[in-house]
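Every protein chain of the complex appears in place save one, which is left out.
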Amino acid sequence: MREYRLFNSILVITAFVLVGAVFSVAEADTEVNCLICHKHRGLSRIDEQGKFRLYYINNEMFESGPHRRNKCHDCHSDKDRFPHDPTVKVDCTQQCHIVEPSGQAKFSHKPIADTLSKSVHGKFDADGNPKKYQEDYPGCKDCHDQPLYRPVSVYKGETKDGVSKRSIGRCRSCHRTGYFAEDFYDHVTSRLRRGRFPMETINVCAKCHQNQEFLKRHELDDAVTTYKETFHGKLIALGSERTADCLDCHVVEGENTHLIESKLVPTSATNKANIGNTCRNSDCHVNASAELSSFQVHVTYERDKYPMQFYMLIFFKALMAIILYFFLALIFFELLRRLFPKFSFIKEKKTSDDTDFEPLSDDADK
Amino acid sequence: MVKLLKKLVFKLYVICLMLFTVWYGHFMYPLIFGFEGKEEAGESLKEIIRTGSEEETMFSRLIAEQTETSQTDLGYRVIDESYIEGRFHHIGFTLQHDNTNVCIRCHGSVPHDGSKETRSFLNQHAFYLACETCHSRPRAGAETWTFNWYDKVTGKITGNPRALVEIEEMFTHEHETEQYPTYGNYGVKIAPTQNDSGIRKLLHGEKEMALAERYIAEQELLEPDQKTAMKEVLHRKVSKDHPQCRECHNQEDRYLPFEKLGYPPTRLRELVNVPVVNMIQKYQKFHFPTLLESDEIEK
Partner (left out) sequence: MMLINSGDKTMSKYDPIVMKDGKRYFYRFSAHQRIQHVVLFSSVLVLAVTGFPLRHVEEAWARPLYDFMGGPEIAPMIHRIAGSVLLVLFVYHTIYWIVGFIRNDLGKLKQENRLTVGSGIKAFFTQEMVPNMKDFRDIIHLWKYLLYFTNRPPRHERMSWREKFDYFAPYWGIPILGPAGAILWWRDEVSHVLPGWILNAAYIMHTDEALLAILFLFFVHWYNVHYAPEKFPAAKVWLTGYLTEDEMIHEHYAHYVQVMIEAGLEDEIKPQHFGGEHYEW
C-alpha cells in the first residue's frame, strides 16, 4: 500500500507530464487521474435539490477498506469524460473484476441484494406485490457507507485493535506476491468481529426507525429511542462493544445479517418460538432460561401497550415530584424566613405554663 | 461596621441560596419528567417538516437540518467527519466553515454554481481563498496589497498554517507515515490585507461586516431603490476583472505569492504546474471546449 502511495505522489508531482503522455485518449479511467481533481477537499457544489455535494475522495480512507483494489471506473463506469455527464447511480449488484476465491464466478453483491429482498426490508411482499411506500425501503447505500476494515491483532494471547506486523510478516513468508497477505489479513481479522462499532449499527437503523415521519407512515414504534433506554443501549453509548445491538437480536445466530424478518414470520429471530434462543445464544445469556425473553426491549410507556411500566413510571414520578418539591419549597421558605427573623403577623406572648419560652428578642439577632 | 458587613454577607448568602433552590427546582424538572420532553421535541420537528408545498418542505428541512458529524470507530483509530447525507465515500475530516467573511454572510460558502465546467473547482478555491482575493483588485495607483492568512473562526490574521509544512513532511517522510496528503482544510484562508495606520487589516474586515449586518437588519424597511443603492455601496470593492487560472498557476510571475504564504517546495511545484490547468489545456479540443473560453469571454 505504501509503495503504491509513494508511486502515487510521484505521479502527482509529475502528473502534468503523464496527463499528456499516458492518456492521449480523452478518457479518464485510472485512480491517479481522478484524484488529480478529486484529492482537493473543497471540490463541491450545491445541487438542484439544495444538497451540498462534496466530490472530494479521501484516498487514505478509500485504501482502508475492502474496495481498495477496485478502480474508480469499476463502480462509476459512466465517468468517461470531463465534465462528467449527469450521474448514473452506482449499481452495487454488478459483477466486478475480482473472482470470488471460493468459487470461480466473478464477484458481485447480488446475493446480498437477493437476501435483502426476502427480508422485512424488501420492496415486495411474499406474493411479489409491491409494498406501500416503496421509496422508504432501503437500498445498499441507505445502510452502508464505504466499508472500512477493522483489523485485530492477536499475539501471545493478547487481542489488540489494528494490524499485527508480526502476523503479516509470517503470511508474507509464503504469500509474497502483491497485496495478498495484507488484504487477506485485514479481511479475515475484520470479520472476526462486527464490521462496525455497535453505535454505528444503531445509528444506521435510527435513520429510519427513529424518524418520526417514517414511523407514522408505517405505524411502527420508535424502536431506537426505546432501545437506547435499555442497559444494552446505554452501555453501547458508553463505549461497550460487548452488549447486544440491533442485529444481535434481530438476526438469527449464524444467519446473514441482511435477513431481518418480522416477528410474525416463523423463522424470525424475534418470533415467539425463537426469541428465547436468541437471548440465550452462545455469546449472550447462556445460563438464562427461555423465560428471560419476556423482557420487553422496546418499551414506549404507552398506557395500553405497557400498562405495568406506565403505572410504575407514574408512581415514581409522582413520588419524586411530591417529595422533592415539598422539600424544595420548605427550604425556600425557610431561607425567606431567615431574611426577616423578627417579623411576624402574630406575635405570641410568653404564657404562664411556658416558663422557658422567650419570644425572639431583638438581641437574639446580634 | 464589621457587624453590618457580616449581616450584609449573610443576607446575600441567603438570597443566593434561595436562587439556587429555584434553579434546582428548574434543573430537576426534566430529570423527573424527562421521557415526555423528548417526544415533544420530536413533535415540533415534525411540525416544521409537514408544512406546505415541496419547495416549502425542502426549505424547512434545510433549515431544520444541522451540520451533523459522524464517527467511525475502527478500534485502532476513530474517524470524526462531517456527515453528508447520501454520501458513500468517507471524507475523513470535519468541514470548517468560514463565519467571518462578509461576502459569505449573504452568498454562502459554496457560492459558485455557474458553468458546470468550473463551479466545483471554484468552490474548491473558496475553501482556502477569501472571496475578495479573486473578486477584488487593487485600484490603479492605490497601495499594493499583501496577502495573508486569516482564521476561519476568529477572523484574525494569522501566520502561515502549520498544516502546509506537515504536508511537506508527509512527502519527505513518506515511508514513516500512514497519512495521505490532502489539501484545503487548513482552518485558515488567504485574503488581501492593507496597512491601516501601522496595523495590517483585512480588506473586508469588521467595518464591512458591520455595514452588511446593518443592511440585512434593515432591508425590510428600505425602499426598492434604496436597496439597489445600498447594494451598490456594499459591492463597491468587487471587481469584474478577476484573476484567471494561469495568473497564479504559472511558473514565472504569480498574482498570489505562494512562497510568502508558506507553501513548501513540493506543494509549490504542484501549484505552478497544476495538472488540472494543464489537463484543461490538453483536452480543450476534446472534452473541454468551453472552459477557458468562459474566462476569455468575460475579459
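Letters A and B name the chains as they come in the text, with residue numbers starting at 1 for each one.
The definition used in the following text is that a contact is a pair of C-beta atoms (placed from the backbone, for glycine too) under 8 Å apart; a residue touches a chain by one contact, two chains touch by 3 or more.
It should be emphasised that the depicted structure is a prediction, and the values quoted were computed from it without experimental measurement.
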Touching partners, among the displayed chains, of the absent chain: A, B
Hidden-chain contact residue, picked from the options A:C92, A:V163, A:V265 or A:L324: A:L324
Contact residue for the chain not shown (choose from A:F107, A:F180 or A:F316): A:F316
Residue among B:K7, B:K116, B:H235 or B:K260 touching the omitted chain: B:K7
Positions on chain B contacted by the hidden chain, ascending: 6-7, 10, 13-14, 17, 20-21, 24, 28, 31-32
Interface residues of chain A (partner: the chain not displayed): 228, 230-231, 233-235, 237-240, 242-243, 285-289, 291-296, 299, 308-309, 312-313, 316-317, 319-320, 323-324, 327-328, 330-331, 333-334, 336-338, 340-348, 356-361, 364-366
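Definition applied: only the chains that are shown with their structure count from here on.
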Chain centre separation in whole Å, for chain B relative to chain A (CA means): 29
Residue ranges of chain B in contact with chain A within the complex: 3, 11, 14-15, 17-18, 21-22, 24-25, 28, 32-33, 35, 38, 42-43, 45-46, 49-50, 58, 62, 70-76, 79, 84-93, 95, 108, 110, 112-113, 116-117, 119-121, 123-128, 171, 174-175, 178-185, 266, 269-270, 273-276, 278-279, 282-283, 286-288
Footprint of chain B on chain A - complex, ascending: 2, 5-6, 9, 12-13, 15-16, 19-20, 26, 36-37, 39-46, 49-64, 81-83, 90, 141, 144-146, 148-152, 160-163, 196-197, 199-200, 203, 212-213, 216, 225, 301, 313, 317, 320-321, 324-325, 328, 331-332, 335-336, 338-339, 366
